[in-house]
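Note that one protein chain of the assembly has been removed; the remaining protein chains are unaltered in position.
Entry: chain A
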């Protein structure tokens, strides 16, 4: 029953995204130089990344502050595996993401074909490599703010901000004014999550962007692990 309800909700969200994609396609307008067909590549990638977001992060983010406030984190700290791994990737959702996988792959395939991108190992490798780097970036961008829970305990306002930030990835970041592009690429690199893999196969990434797309996720991951170690050192345990 729970699985069926979850699937229904997810299908609803997906329906809204598809309607949005259809309207863009139907208008035939080029956005920031991208043809409507190629936008499907971005929207499809966004939907596929949503798979990882929902499957790996969403429920862990929602449950994270409760673990700290109620002291469930105590038991995690006594387990002989990485506490960061256990606490941030504890819940994995599988069933709810199935519609996103199907539709996301379909849209990426359609956008890829319509954009005339060669379907060869080099392009697939490039797309997957930036995809994996995007997943690493996504993990770090959404995990780093959680560390504030160790200090502030209640971060419900931050949750709302996190969901809002996620929706920035719906369309290519080139549509935003350049200050926002720089902020979203360098300082809070949310645009690296879903934009770089389609841009890379379309040959739209500059050399600097390609290098940054490779380095930033690694730096972010190192920063997250470092922040995590400092945060749990100061952990004061809740719930008696």
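FYI, a residue touches a chain if its C-beta (ideal position, glycine included) is under 8 Å from a C-beta of that chain, and two chains touch if they have at least 3 such contacts; residues count from 1.
By our rule, contacts and distances are computed from a predicted model.
Missing chain, UniProt protein name, picked from "Ion-translocating oxidoreductase complex subunit B", "Aspartyl/glutamyl-tRNA(Asn/Gln) amidotransferase subunit C", "ABC transporter domain-containing protein" or "Autoinducer 2 import system permease protein LsrD": "ABC transporter domain-containing protein".
When the full complex is taken into account, the listed residue touching the unshown chain is A:81, out of A:1, A:81 or A:118. Chain A residues in contact with the hidden partner, per the touch definition given at the top, are 70-72, 74-75, 77-81, 233, 235-237, 239-240.
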